[in-house]
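Yeah, one chain of the complex is gone here, protein chain that is, but the others are all in their spots.
We just call them A and B in the order they show up, numbering each chain from 1.
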Amino acid sequence: MNGAADLPLAVAIPVAILLVLGAALSLIGSIGLLRLKSFYERVHAPTIGTSYGLGCVLLASMVFFTVLQTRVVVHEILIGILVVITTPVTLMLVTRAALHRDRLEGNPEAPPPVPRTPPED
Amino acid sequence: MSQMILSWSLLVAQVMLGLAMVGPLWRVLRGPRAQDRVVGLDTLYVTGMLLVLTFGIRSGTVLYFEAALVIALLGFVSTAALAKFLMRGEVIE
Partner (left out) sequence: MTQRAMRWILPHPILSTGLLLMWLLLEQTLRPGPLLVGLVVAFFGGHALGLLQPERMRIRRPGLILRLAGRVLVDVARSNLAVALVVLKPRPERHAGFIRVPLALRDPNALAALACIMTATPGTAWVEFDLEDGELLLHVLDLVDEGEWLRIVKERYEQPLLEIFQ
């Protein structure tokens, strides 16, 4: 803990709250990953960690380093943007792959594809 | 005083994040299906990145930020590749 001793209390307490809140949110997401019954329900659980869980920890880090180094440190925003943009892509790919596999196996859990009218000549 | 608050909250947060890795790890090891393993791995990457960020706050250096950024990038690429593998049965075609 270099230099954290001279951090004012008014900064240390919000940072501490944000850290614990973020970690708790991603712990809840992880419990959800264990507990929920079907794959399509489990996909929802990790997004708690990637939305506000990540946001809280990043905000804590930004506030902490900005006060510690007495200059604006906001490069954590880059991680936030990266995760916000990439999570939809990965989750969409995985759920589509799961849907594809379930449909191939005829799993009743998966909704059938949209009935398509054949193109008229 | 503020040092005590910070180090305790960091400890609590790190223990919680460590516990948060159990759920995804279970899904990676036990499945039951391949897509569960992939989602587990993706969550494992994000949780690991959060853990690295808390280590950065503990040490007071911004060096850990780069590690976190690399983990986030690698997580995205590997999950995308694995999802494509689930869909087609091969990555390079």
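A few comments on the model shown:
The rule is short, and it goes like this: a contact is a pair of C-beta atoms (placed from the backbone, for glycine too) under 8 Å apart; a residue touches a chain by one contact, two chains touch by 3 or more.
If you're wondering where the values come from, they're calculated on a predicted model, not measured in any experiment.
Taking every chain of the complex into account, the omitted one touches A. Residues of chain A in touch with the missing chain: 25, 28-29, 31-32, 35-36, 38, 40-41, 43-45, 47-48, 50-52, 73-75, 77-78, 84-85, 87-88, 91-92, 95-96, 99, 111, 114.
Note that only the chains that are shown with their structure count from here on.
On chain B, the positions that touch chain A within their shared complex are 1-3, 5-10, 12-14, 16-17, 19-24, 26-27, 33-36, 38-40, 42-43, 46-47, 49-50, 53-54, 56-62, 65, 68-69, 72-73, 75-76, 79-80, 82-84, 86-87. Considering their complex, residues 1-5, 7-9, 11-13, 15-17, 19-20, 22-24, 26-27, 29-34, 39, 42-43, 45-46, 49-50, 53-54, 57-58, 60-61, 64-65, 68, 73, 75-76, 78-79, 82-83, 86, 89-91, 93-98, 100-101 of chain A touch chain B.
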